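Only a single protein chain was left out; the remaining protein chains are all shown in position.
Entry: chain A
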Amino acid sequence: MIAVLRQTMWSGWTDLRLVYTPTTWAFGWMVRVLCQVVFYSTLGTLLGDPDRTRFLLVGAAVFIAANETMMASASTTWERMSGTLSLLAAAPAGMVAVLAARSWFWIATGTLSSSIALLALAPFFGLRLGFGESAAAVALVFVTALTNYAVGLCCGSLALRFHGLRNVFANIALLTMTAFGGVMVPVAFWPAGLQWFAAAFPAVHGLAAVRLAIGGGSAPAVLAEAGFAFATAAGWLAVAAASLWWFQANARRTGSIDFGD
């Protein structure tokens, strides 16, 4: 099993190298990320509201991690592009472990771009972070990326099953969590129903934990939010596993996985 994970992570790494070279990552993706976060933070500055500015900065920066790990949805379906899906289905180790681990790199790059955006832009928008706060923020950004990866996987496994709708699942999930998850306006702004809905997304708790950690929240409160992130992620992971299982059973019945798929 460990060998499977190690080999799969290597295969994922080669996928990442297709998506980015170090140069395109630094000058393409990172520049885009920074511009996006600057854009939202500037909205706060224009409103002349320092609190609002900081709120927008943290929300936009931390949600980069959510954004990037949602790409796990697309990269799950890349397995079909290699034509290895049928071989995975026929292999003793099965496809679940491979599909679950193959997109891990989004967790790493997501944590990295999100942390860089937060820490590099904070001083420009009046957010002073001490060393301890910065370290806590990076750790919690990692928690956000890690737990939201489960949501990406879940959307990816649905995308495998419903190939025609492959982009829809991740987009809907990302849109809802961005709209109602406390990125631009506090979650409390929305009606109770929507608040509950937003609470189903790990990244919403991850973001809340970051806000608490750098806003003087108590350690138990921070840990509670992180715990919620993990708990909701476990739920998404369970749905992802069920959906992968369903995908395989359906493929075996209908013949939708061909040699070369």
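Methods note: a contact is a pair of C-beta atoms (placed from the backbone, for glycine too) under 8 Å apart; a residue touches a chain by one contact, two chains touch by 3 or more; residues count from 1.
The working rule: contacts and distances are computed from a predicted model.
The unshown chain of the complex is recorded in UniProt as "ABC-2 type transport system ATP-binding protein", chosen from "ABC-2 type transport system ATP-binding protein", "Fe-S oxidoreductase", "Amino acid/amide ABC transporter membrane protein 2 (HAAT family)" or "Cytochrome c oxidase subunit I".
In the complete assembly, the contact with the undisplayed chain comes from A:I257, out of A:V37, A:L160, A:A213 or A:I257.
Along chain A, the points of touch with the absent chain fall at residues 3-4, 6-8, 10-11, 14-15, 17-18, 82-84, 86-93, 98, 251-255, 257-260.
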